[in-house]
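Coming up: subunit A.
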Amino acid sequence: MLGRTLAAGMIAATATMAAAETPVLTVYAGDYFKSEWGPGPGIEAGFEARCGCDLVYKTGELLPRILLEDERTEADVVIGLTSDVTKKARESGLFAPHGLDTSALTLPVAWQDDTFLPFNYGHTAFVYNKEKVATPPASFDDLLNAPDDLRLVIQDPRSSISGLALVLWVHAVYGDEAEAAWAKLAPKIVTVTKGWSESYGLFTDGEADMVLSYTTSPAYHIIAEEDDTKAAAIFPEGHYFMVELAAKLATTDNPELADQFMAYVLTEDFQSMIPTSNWSLPSALPQEKWPEGFRALPMPEKVLFYNEDEAAALRDEAIEAWRSALSR
Partner candidate 1 sequence: MAQRALPLSSLPRSGAGLWALLVAGLVIGPVTAVIWRAGGLGALGPADFDALWFTLWQAAVSAGLSVALAVPVARALSRQRFPGRGALIALLGAPFILPVIVAVLGLLAVFGGNGLVNQLTGALGLPRIDIYGYHGVILAHVFFNLPLATRLILQGWLAIPAERFRLAASLGAPVGRLLERPMLRRIAPGAFAVIFVICLTSFAVALTLGGGPRATTVELAIYQAFKFDFDLAKAATLALVQLALGIGSALALLLLSPPDGFGAGLDRLQARWDGRSRPAGLCDALWIGFAALFLLTPLAMIVLAGLPGLMVLPVETWQAALRSVSVALGATALTLVLALPLATRAGELAGLLGVAVSGLVLGTGLFLIVQPLMRPAEAALPVTLLVNALMALPFVLRILRPELDAARADFGRLAATLGITGFALWRIVLLPRLRRPLGFAAGLTAALSMGDLGVIALFADGEHATLPLQLYRLMAAYRMEAAQGAALLLLTLSLGLFWLFDKGGRANA
Partner candidate 2 sequence: MLELRRIAYHQEDFHLTADTRISAGFTALIGPSGAGKSTLLNMIAGFLAPTSGQVLWDGQEISGLPPAKRPVSILFQDNNLFPHLTVRANLALAMTTRRPDADQLARIEAALAQVGLGGMGGRRPAALSGGQQGRAALARVLLQDRPLMLLDEPFSALGPALRSEMLDLVARLAAEQGIRVLMVSHAPEDARRVADEVALVSQGALHPPQPTQGFFATPSKQLQAYLGDG
């Protein structure tokens, strides 16, 4: 009995020593990231297999937390930043260049950022239920002119990234006429939610006929639920580009590991996990290597995107057009 206890104690002690010697890479990620159905666990296993290190996620707020922590931050790498915050992040001076060759990226827009590295992308789109909407709008104009009993849910541009993408999308399509476009859309908007989850919940509950979501959303229903009643309406005016990014902290005490992780982001191993765990498109994987459900998705011909400086300049105006049209 005593012998066994001693032995167990020694094993435990050895394990602790081994753990103490293993370098730890701390990755800040969005909250959904590390749940068992999110992309986190697969990425963790895949990276740990090659780095001989321990990858630890800290999930929750991303940029606000890093800005508050400032140089004291524990993060070595952050994954899940969106294009609307890169300007602020860059100006903080807390992030370091990744030093990678980005020519392998397969994005529909040119991307030459030396600090923020895309790991997945998608486009805003209105997703509808085929059983309820027999003839979906064929263009953005069609949507504006649809009868007012078409029920639409969208997200607030002041609290949600997809909501912000929508006002920039409308601005990209309609420019100075954005407010008039919003006024036409307003009667069809059932409600505006804080985030994407609430909107999508309303949509799947049948509260709305169409929801502001992503071109890739139907893939989830097709692949995970074998339900092909959901589809994204594709507009010839173009769709707004949404991208998620990873970056290395300048203050990292593990620069080699952090660099290794950034390089891992562009590997096929990493990229092929993205579609069916993040339910979005991989940033560096040719289309023929996408899962079948994704390859079959209709994709927009034209992709709209404002870089961070343009977006920052337009943002207040675009939100105000939305606000004043919907406040009437």
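The criterion applied here is as follows: a contact is a pair of C-beta atoms (placed from the backbone, for glycine too) under 8 Å apart; a residue touches a chain by one contact, two chains touch by 3 or more; residues count from 1.
Regarding candidate selection, all candidates are chains of the complex that A comes from, given by their letters.
None of the values given here were measured: they were computed from a predicted structure.
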| item | value |
| --- | --- |
| Touching chain, any copy counted, for subunit A within the complex - options 1 or 2 | 1 |
| Touching residues on subunit A, where the partner in the complex is candidate 1 | 29, 31-38, 57-61, 63-65, 67-69, 72, 74, 84, 88, 151, 156, 158-159, 164, 186, 189-194, 196-198, 200-202, 204-208, 217, 220-221, 224, 279, 322-323, 326-327 |
